[in-house]
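Below is a structure I'd like to ask you about.
With one protein chain withheld, the remaining protein chains of the complex are depicted in position.
For chain A:
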């Protein structure tokens, strides 16, 4: 089964691209550049918002564990997906939001459970694409630690380089 992900190059969905990179080993996803972001599943089913694309990719490849290990982790992942879409993306005034994120990360390596999930991908992507982040981020040590930990790993380095330079 081959999936076709079209991305809007002027505003690339970093979270969806990261998810696509992570599930690459079990599902074939081809990425094309186009005008609108869209994941074509079949003739009648397509998803056009980043969270739905992430959810679908995580569900198609359950072995990767991007949607958490149990129901409670799934709920946490849902929480962070909404958090990144509603509180981080395009919202001015990051201070309060970053404070909450910092608190959540104070005792954690990953946002949910003990492994990488969609939560990490989507929040990382939202911060990466946010123009206030590099300046505001300095005072939030836990967020910084977590962000640079993820940024140094493989899919994050390649996706980050490839799509954020293009945007600038």
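Just so we're on the same page, a contact is a pair of C-beta atoms (placed from the backbone, for glycine too) under 8 Å apart; a residue touches a chain by one contact, two chains touch by 3 or more; residues count from 1.
In the analysis below, contacts and distances are computed from a predicted model.
Enquirer: Have a look at "Aminoacyl tRNA synthase complex-interacting multifunctional protein 2", "Probable electron transfer flavoprotein subunit beta", "Exoribonuclease phosphorolytic domain-containing protein" or "Ribosomal RNA-processing protein 41" and point out the UniProt protein name belonging to the hidden chain.
Expert: "Aminoacyl tRNA synthase complex-interacting multifunctional protein 2"
Enquirer: Among A:9, A:30 or A:75, which one touches the chain that has been omitted from the display?
Expert: Once the missing chain is taken into account, the touching residue is A:75.
Enquirer: Consider the whole complex, including the chain that is not shown, and state which of A:38, A:51 or A:102 touches that chain.
Expert: The one listed residue touching the chain not shown is A:51.
Enquirer: Which residues does chain A use to touch the chain missing from this display?
Expert: 41-42, 45, 47, 49, 51-52, 55-56, 59-60, 70-72, 74-76, 78-79, 82-83, 86, 104
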